[in-house]
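For this depiction, one protein chain was excluded, whereas all remaining protein chains were kept in their positions.
Letters A and B name the chains as they come in the text, with residue numbers starting at 1 for each one.
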Amino acid sequence: MSVTTALPPLVEFRNLYAEMVTFDGVVKVLNGINLTIQKGDLIGLVGETGCGKSVTAMSIPQLVPQPPARYTQGEVWFRGENMLEKSGEALRQIRAKHIGVVFQDPMTGLNPVFTIEQQMVDSILCREDALGSTGFPQGLLPVNRRKRQAASDRAISLLKRVGVPEAEKRIHAYPHEFSGGMRQRVLIAMAIAGRPDLLIADEPTTALDVSVQAQILRLIAELVREIDLTVLLITHNIGLVAQLCNRIAVMYAGNVIEVGPARSILTAPKHPYTRGLLQAIPTAETARGTLKGVPGMVPGLIHPPSGCRFHTRCAFAQPRCKISQPPLLTTGDGHQTACVLYDSVGVPDEKHGQLV
Amino acid sequence: MILELRNVSKVFHSGDRIVRAVDNVSLSLTAGSTFGLIGESGSGKSTLARLIPRLIEPTAGDIIFKDKTLTTLPQRQMRHIREQIQIVFQNPFSSLNPRMTVRQLIGEPLVIHKRASGAALEERVRDMMALVGLNTEHANRFPHEFSGGQRQRIAIARALILEPGLVILDEPTSALDVSVQAQVLNLLLDLQNRFGLTYLLITHDLSVVEYMADQAALMYLGAIVEQGTISQIMRQPKHPYTRALLSDVPSTNPDQRMLEHISLEADIVSAPWSKVGCRFSPRCSAAQVSACKTIEPLLEVVGDGQRIACHLVNVPVND
Partner (left out) sequence: MSLNPLSEIPSTSSAPPLLVTNSEPQNRLTRWLKDHASQLSDIRRGLFRFSRNRLSMIGVVIVLLGLLIAITAPLWVPYPDDVTGSVNMSIRLHPPSADHLFGTDDAGRDVFSRTIMATRISFEVGVIILLVAITVGVFLGAIAGYFGGWINQVIMRFTDIMLTFPGIFLALAISAALGRGVLNATLALSVTWWPGYCRLVEAQMLKMKEEDFVAGARALGAGNLRIIFRHILPNLLTAIIVKASMDFGFAVLNLAALGFIGVGVLPPEPDWGSMIAAGRRFIPISWWYSTFPGLFMFITVLGFNLLGDGLRDLLDPNATVR
């Protein structure tokens, strides 16, 4: 899939900078994010703890509380509108109708004192009529019987679609009667209830068993095909993105340092960090004791390293790496890398040897 | 054999419900090796980890450590045994007392067992910190000032300062990022070589087990369903659960598309075991025979030391 298409992208980050004000100092959490997501993409945003992937993704529905965060530069474009300028009712409409979010922990994502039916009906009515600004769960109000019934029916069919057995009966249960995997399915159902354009899934399977994780992945893949969903998957699990995504973006310390087609990133990674990351994953072929990784530790972002934020841990660092953060450059078909090693029009620097 | 478990069981009573968290488990560990215990949530692996040093009392069975039967020892003598069996827990964020400094945490085993004090203790603590890769200048800091990987190093330092024979690692790297995990795993291997440690590695991560372990066993709902060398389990898995689990692990190789084939459906809550027949049958996608629903399969040898608990022993391997 080529990046340059005639259609405007669904999501576009243009040089986004963001900071967080804390007592200890200002954390420079986003350092110039550039990323495009096309309609129909299933893109995995990969990176380790603290790299800013959640903040990046949550900038689209503007779910990052501002203070303590603030965006100092750049824009986030969604469906042709700059989300940073949206607020109030307009923002709520966008969130209700065009974006669905699934969070990490299915154990706390559902309100324990309401039944599934009440919560799903509330969610559906919110999205369809953009109601619910009273904050009171619609499922409890004796509001418009017909609407409520229609929403309830839709909820049941959604539950069936996401694979909850005996949906008609189970919908009246409370969250604690469901297992983690089932709860996550319910949350996914609620997220896609309004047929959103974009589904953001933030570590949706981290808290789940491997077998349940596989089921959820399969579900997401099917939904993408069926309802023409675009998915932004945030995770630190590279196996997941390998199996699910058609594109991968790798983040490190507030920057997207490599992005491209999944196969290309996994089989021919270019950025030294991406390589280090992939080498750190033990596979069947890794002989005991030979697992390499990335030496050192993730830097603090109050006083981040100058220039390329990875240079302090990079085996290929050069003096000019300290000066400025390299921009994303095209290094292949739809593949971009932010590293000086590739800056002569995407050709690797021969002097520094082994990188091809 | 440094550790042997014989028919160990643990039954929990909650109200009138009985939960067999560990059901008749037997295994043995060779000194200096790493044994991987693989299981998902509800498999009983963590309970088993706590049974061995008798943090929880087993309901039945024997635990034999270095030829001493632990299950019959009085609690007083167990304290002495605890110097030799240590545990590193999963969650580096909650397994260290937030109010104790690193020095106090690492030095505490020495204090409890009266092995050192004063300057000698200080020195041992510093040596340990250096060994696991921690900056000794940070000895006065509190756990919350460290990253997850560093906290696990503190936990490892604390576990090893008494030079135990057996270290139980309960999901030691599950909460860590991949590159940090690599560092911690390499540290563990290094320490094992240096001190001749025996590891019981408990995890759900098959790739970690493959990297670290020599032998492994898979647990499902409290019982062992397959056991053998790492190579046997990974390359010639025979039990349907093992095969399904292996196929469910997302591979970083994009050519191995796993989403296509059917593997494990439902989960242990929505497809519960009725206590009759094979505990895996509600989720088993292999062609089952009538015995599967009525008789519980026993762990039997099927090859070169490989054991599985399944009536369909001759299931053909097709990868």
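Following the convention adopted for this analysis, a contact is a pair of C-beta atoms (placed from the backbone, for glycine too) under 8 Å apart; a residue touches a chain by one contact, two chains touch by 3 or more.
Remember, it's a predicted structure, so these values are computed and weren't measured experimentally.
Of the chains displayed, those contacted by the omitted chain across the entire assembly are A, B. Among A:G32, A:G52 or A:G239, the one in contact with the hidden chain is A:G52. From the options A:N34, A:Q104, A:Q118 or A:Q243, the residue with contact to the chain not on display is A:Q104. In the complete assembly, the contact with the undisplayed chain comes from B:I87, out of B:L3, B:L27, B:I87 or B:C292.
Mapped onto chain A, the interface with the missing chain covers residues 20, 22-25, 27, 29, 49-55, 58, 63-65, 101, 103-105, 108-111, 119, 123, 187, 190, 202-203, 297-302. On the side of chain B, touch with the chain left out of the figure occurs at residues 50, 53, 55, 79-80, 82-83, 86-87, 89-91, 94-100, 108-109, 112-113, 135, 137-142, 144-147, 155, 158.
We take it that only the chains that are shown with their structure count from here on.
Touching chain B in their complex are the following residues of chain A: 48-49, 165, 178-182, 209-215, 217-218, 221, 236-240, 242-244, 262-263, 266-267, 276-284, 286, 288-289, 291-294, 297-298. Only residues 40-41, 147-149, 177-183, 185-186, 189, 204, 206-208, 210-212, 234, 244-245, 248-254, 257-259, 263-270 of chain B touch chain A when the two sit together in their complex.
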